[in-house]
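Following: one structure in structure tokens, then a few remarks.
All protein chains of the complex are present and in place, except for one that has been dropped.
The letters A, B, C, D and E name the chains in turn, as written, and every chain counts its residues from 1.
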Amino acid sequence: MFYHDRELQYKVRVDKPNPQFAKLLQQAIGGIEGEIRVCLQFLFQAWNSRGPMKYRDMLLNTGTEEISHIEMLATAVCLNLEGSSSVLKDEMAASNPMISAVMGGKDPRHILSAGLGAMASDANGVPFNGSWVVSSGNLAADMHANVMAEATGRVLATRLYEMTDDSGMKDMLSFLIARDTMHQNQWLAVLEELGPGTHPIPNTFSQEKENQTVNYTFFTTNIDRQDPTMARGRWSEGPSIDGKGTFRQEPAAPIGGIPNLGPPDKETHAQREQMVNSDGSFIEKVKDIIAG
Amino acid sequence: MFYHDRELQYKVRVDKPNPQFAKLLQQAIGGIEGEIRVCLQFLFQAWNSRGPMKYRDMLLNTGTEEISHIEMLATAVCLNLEGSSSVLKDEMAASNPMISAVMGGKDPRHILSAGLGAMASDANGVPFNGSWVVSSGNLAADMHANVMAEATGRVLATRLYEMTDDSGMKDMLSFLIARDTMHQNQWLAVLEELGPGTHPIPNTFSQEKENQTVNYTFFTTNIDRQDPTMARGRWSEGPSIDGKGTFRQEPAAPIGGIPNLGPPDKETHAQREQMVNSDGSFIEKVKDIIAG
Amino acid sequence: MFYHDRELQYKVRVDKPNPQFAKLLQQAIGGIEGEIRVCLQFLFQAWNSRGPMKYRDMLLNTGTEEISHIEMLATAVCLNLEGSSSVLKDEMAASNPMISAVMGGKDPRHILSAGLGAMASDANGVPFNGSWVVSSGNLAADMHANVMAEATGRVLATRLYEMTDDSGMKDMLSFLIARDTMHQNQWLAVLEELGPGTHPIPNTFSQEKENQTVNYTFFTTNIDRQDPTMARGRWSEGPSIDGKGTFRQEPAAPIGGIPNLGPPDKETHAQREQMVNSDGSFIEKVKDIIAG
Amino acid sequence: MFYHDRELQYKVRVDKPNPQFAKLLQQAIGGIEGEIRVCLQFLFQAWNSRGPMKYRDMLLNTGTEEISHIEMLATAVCLNLEGSSSVLKDEMAASNPMISAVMGGKDPRHILSAGLGAMASDANGVPFNGSWVVSSGNLAADMHANVMAEATGRVLATRLYEMTDDSGMKDMLSFLIARDTMHQNQWLAVLEELGPGTHPIPNTFSQEKENQTVNYTFFTTNIDRQDPTMARGRWSEGPSIDGKGTFRQEPAAPIGGIPNLGPPDKETHAQREQMVNSDGSFIEKVKDIIAG
Amino acid sequence: MFYHDRELQYKVRVDKPNPQFAKLLQQAIGGIEGEIRVCLQFLFQAWNSRGPMKYRDMLLNTGTEEISHIEMLATAVCLNLEGSSSVLKDEMAASNPMISAVMGGKDPRHILSAGLGAMASDANGVPFNGSWVVSSGNLAADMHANVMAEATGRVLATRLYEMTDDSGMKDMLSFLIARDTMHQNQWLAVLEELGPGTHPIPNTFSQEKENQTVNYTFFTTNIDRQDPTMARGRWSEGPSIDGKGTFRQEPAAPIGGIPNLGPPDKETHAQREQMVNSDGSFIEKVKDIIAG
Partner (left out) sequence: MFYHDRELQYKVRVDKPNPQFAKLLQQAIGGIEGEIRVCLQFLFQAWNSRGPMKYRDMLLNTGTEEISHIEMLATAVCLNLEGSSSVLKDEMAASNPMISAVMGGKDPRHILSAGLGAMASDANGVPFNGSWVVSSGNLAADMHANVMAEATGRVLATRLYEMTDDSGMKDMLSFLIARDTMHQNQWLAVLEELGPGTHPIPNTFSQEKENQTVNYTFFTTNIDRQDPTMARGRWSEGPSIDGKGTFRQEPAAPIGGIPNLGPPDKETHAQREQMVNSDGSFIEKVKDIIAG
């Protein structure tokens, strides 16, 4: 169950409102690297958690913290939009098609739809999408999804940090970047705790069932005239990372033959000219169709 | 540049067509854990690659291989749908609302829209979405995105393996699962090659700029009557995984104060009753509005 | 800022797991009438709140409560899925295209993607969409959006109630339906508090600026041979609900003339045959195009 | 059945074409507050109408009128785009990255995809989404959905009105705003006609079945150090709006206990380390998995 | 401007309600081949029409007719859902996980969200998407988009026809299929009227500007061991269809060289290991970063 406090987790201050920066901040709210995604992702992983209870507990703590981050960022958007509608009106009034340098880089829906508020969308106004919330039922896969979310999330936050000179915004981002540092470490800590037998994920599927000739082979599909060895690296020779095989490199080659689907089903109404076998001979059952 | 071969990378055989399994296979084609996603993700990472050329090369090889996997799965869908439209017709004809046990678990668009073919959608018919293609410009973040994709992808493939007794399908999945094993190892190998200073990602943002008091703190938001220590683990004490700090645990507490946004802008047409300061006093500029 | 408790707000008990009911419950989690929508909607309205502080406070309380409702429903989905994967496997194994009565009404991604957990999607597996989160900056418009969300939400919950005989599920839904009763009343209470001058929304736009001849007219577009008066009701005569006009009914008729757009711009590369004025005469500037 | 007339319902005149305003107008066409949404919403409510025929009739009239509004707005977009492609070309030619003040606030797809025409998208180019079309089968819920659509729609239209000085556009918007005034009143008129027993919606679900202890309680989740009474209002004491209960306020507290899901199902391939009971003890059935 | 009539364009009769067929019909309403798409597509093409007025007129007629088709199909969905909720309840009550053959092939949102009504979604419950509405500003391109829509639409309708034995539904579909026949002919008639110089589209772009060596060449990317001539046909030799070139066949080969992007920009925070030139040498400007 959840509770709230009237205060923010950390101070949100904007020295000079900038509606363009408000648009950029939306990526950290409703984008695929944003806080709604990690918030729901950690919470769904907690709610769906099966196995040791401590992971549910840990996930609830961090998922709940992320709600506070959405709140901080939404507040930052609002403060960056302060006073911008009247300015925009003046710009619109002054504009003409020959000198169209207005409204650049602003999200028009910040005014039109939200009345100078934040939205559940990314920096292009594309709505948050629930498909980004990954909760697979496999703890290790989930932890990798979380590392990925925090890695791309911290990259995003550092880019936002570079794009503003507002000391209030830099201070807020400095806090959020630090939290991303912690959270990257946190999910990696779970993976370390799970130990060396974690990979390949899932480790409950017996590897004896997987094809034994291609499970540690780096296939090259490159056919060009350059040196095909350029793609060599840690992944093309030596022991595999999971310690269960040896990397090798091989040119990819087909062993699957040419697929040969049957002729179309009569009821699906393909064209008459398709009602033949793949060698071109007419199939018996379509004679009446051809006639029709 | 790209080329093709008329054959499949690996044999696709279906002993007994099953349109329900065709629906499940769609998740591995057009779902977020599916092959269109990893194919485009690896290729965009290659095309956007900056820095050492060998990563571009490696990514091109594996991205290209994934096209062949989409092809195999699409062929598997087609073969599982063979003959199913006439059966479905019979079922529809026989059905009545009282014994409605027909068409269960089938994707109706496999017939209606695709004429017994595969689609660029997931197991619920939700279309593939380009937002899932992650190419961040940061090599380590991208590798984590790839580990995550292959981890959830291999989990998906093992679940599909469990849900069929068709030996042809099990053989094909055994091949794809083995490739996922390799690819998980491959992206981890890049991370190993990048070395111990990889985290926190991005490692080009000076950590001096991040808030130094919260960057290795596990915050607990838990206020309940149970023992708050239950969420302890590798992440709450000891050296951080990146080797640059020490984990500690603290109850979360707000230090940001209560946010106080200004009154609404006149031009955004909030309700008249909102045109007050947050303490309830009327603001000067809205007197005419109130009058209006 | 936000906190949590390890317990649920209300007991979630499932007497007999039913994966089909798990699918139906998804509509109440990730559907447009569902709890993620109201949770984010109330919270964004709080975070974007301008004007009297008490509305921000009220919205935070109820938005926070809704997180607990998502948690209850996610738990209910998990409990309804208990044990279903092995059953499903047996069904798949037994199935053949001629007697395809398996997997009916189940969400395959509950197994394939979530490993018997809940997802941020609706009852058809369509992901939650951030566009549903309405926070307009106008308090009255927002309250109507909330009434609407709770009205459709309570309708949904009562339908779910009808579709299960599981006493645990009925008990949980009885709690959620009661909360919807409260929340419908709550948003209406705000509208009552805002008083009789609330409509038309926004009430800060001077009605003198709106067209005075059509602002209280019910236009009929009906041209058929039946009695055109059938659509009469409270909306076609008498004082308007906002008390500022009088309803009347009129047949709709065009007064806007036939629109006449200019010929296509040369650079947009319309077809050559379009490069004429709307009366068919060739326009001067395209002579060279025609010649080309 | 439907018919048309070659004329517009109301004059659409643009004195000075402005491609930036064309982008803003898209919100009123394809946005969630826009005319495609209300048009389809009223028409689907009509087509799905069960019960007294007069509501179907009324909805058909207004749904049909909205098609004429889409037409007017699409025409307004076209007229605002007149001549803009050649201007844009000049801007592009003149631009360089150092003085990038071109194309600001324009929708590039107005040229690239539509050749200076309108699109079924919002002001950010996000396509219209059919999920916004609400037709619930419950007349009162539908009317609230309609009030909400017209309230946010009129707010949008007044904001557009503020953002242009073009007298033609102001005249057109003055007409549309007036129609929104009527339509807000119209849906409220239906609710008035339905009478005082309308709430809670649906009123055909016996309230005896809902939890009687929480159906008129305002729960506060606020735990902070400030005065918890700040959120008090009409909703926290006195008779409820539906006349069927009495508001009261209570601090929220959990009564649901800690949820305890079973261990993962073997076939879903969670990680081996999850195959334990929530107290940490190994479960019998996974011994072979651990061994595997 | 638009009008309506209380009657349907053609009789909609359902002899035996079938909620599964209701789900299938949704594809013809809200699917990509469905009537909402063609309706909006023809109307937007009319509203955006530049050039001879008669095309606007024609498009308005047919776009308006399509609204009547949506109405017919929505009515058919409603009639197929008659009485299905109580049946569904019985099924749910009777169901258990071991014999899960209920609700197969039904759209749960037909009950949960629409109360036995139609929705703006496809046969999988995926919402209608405005991106499908094509109005390019080029008349010939638009006509091809329309032929395509009617071709896939008629294929869909014939498949629906095959999947029902209900004589009422067959009669309705017989009408809609006939209209699709007309509409396919209609858009082809426009293309015939535009004459032999229609292709390549757009015909206002001087072909002298296009690369002259590859504009009539069929490139084969096939590198396999089979006969590469198998893909020969009308497209690989002889005069081109537009009469402006001669088809020829050539193996595809790269002439573009290996792309070499610059090193990452400092502000985008790639990983430190990427801050090298593509030949592996360190770039000057990142020395301080490496040091950092």
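Just so it is clear, a residue touches a chain if its C-beta (ideal position, glycine included) is under 8 Å from a C-beta of that chain, and two chains touch if they have at least 3 such contacts.
What you see is a predicted model; the values in this text were computed from it and never measured.
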Item to complete: Name every displayed chain that the left-out chain is in contact with.
Response: A, B, C, D, E
Discussion item. I'm checking contacts with the chain that's been left out. Which of B:L24, B:V38, B:I67 or B:I241 qualifies?
Written reply: B:I67
Worksheet item: If you put the missing chain back, which residues of chain D would it touch?
Response: 1-7, 47-53, 85, 88-89, 92-93, 95-98, 100-109, 111-113, 115, 121, 124-127, 137-140, 194-195, 197-198, 201-206
Worksheet item: In terms of residues, what is the contact footprint of the unshown chain on chain B?
Response: 1-9, 30, 36, 40, 43-44, 47-48, 50, 57, 60-61, 64-65, 67-68, 70-71, 74-75, 78, 113-121, 127-131, 133, 135-138
Practice prompt. Could you list which residues of chain E touch the chain missing from the display?
Written response: 3, 5-12, 32, 53-54, 57-58, 60-62, 64-65, 68, 72, 75, 78-79, 82-86, 89, 111, 115-116, 126, 129, 131-132, 134, 136-138, 140-141, 144-145, 147-148, 151-152, 154-155, 158, 161, 174-175, 177-182, 184-186, 188-190, 192-193, 199-202, 205, 207, 209-223, 230-235, 240-242, 245, 247, 252, 254-259, 261-262, 264-270
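We take it that only the chains that are shown with their structure count from here on.
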Worksheet item: How would the chain B/chain E interface be labelled, same or different, where same requires over half of its residue numbers to be shared?
Response: different
Item to complete: Would you kindly tell me how far, in whole Å, the mean C-alpha position of chain E lies from that of chain D?
Response: 25
Item to complete: Could you put a whole-Å number on the gap between the CA centroids of chain A and chain E?
Response: 26
Item to complete: Find every residue in chain B that makes contact with two or more other chains and list them.
Response: 1, 3, 5-7, 32, 53, 83-85, 89, 101-106, 111, 115, 124-126, 137-138, 140, 152, 155, 158-159, 162-163, 201-202, 205, 221-224, 226, 230, 252, 254, 256, 258-259, 261-262, 264, 266-270
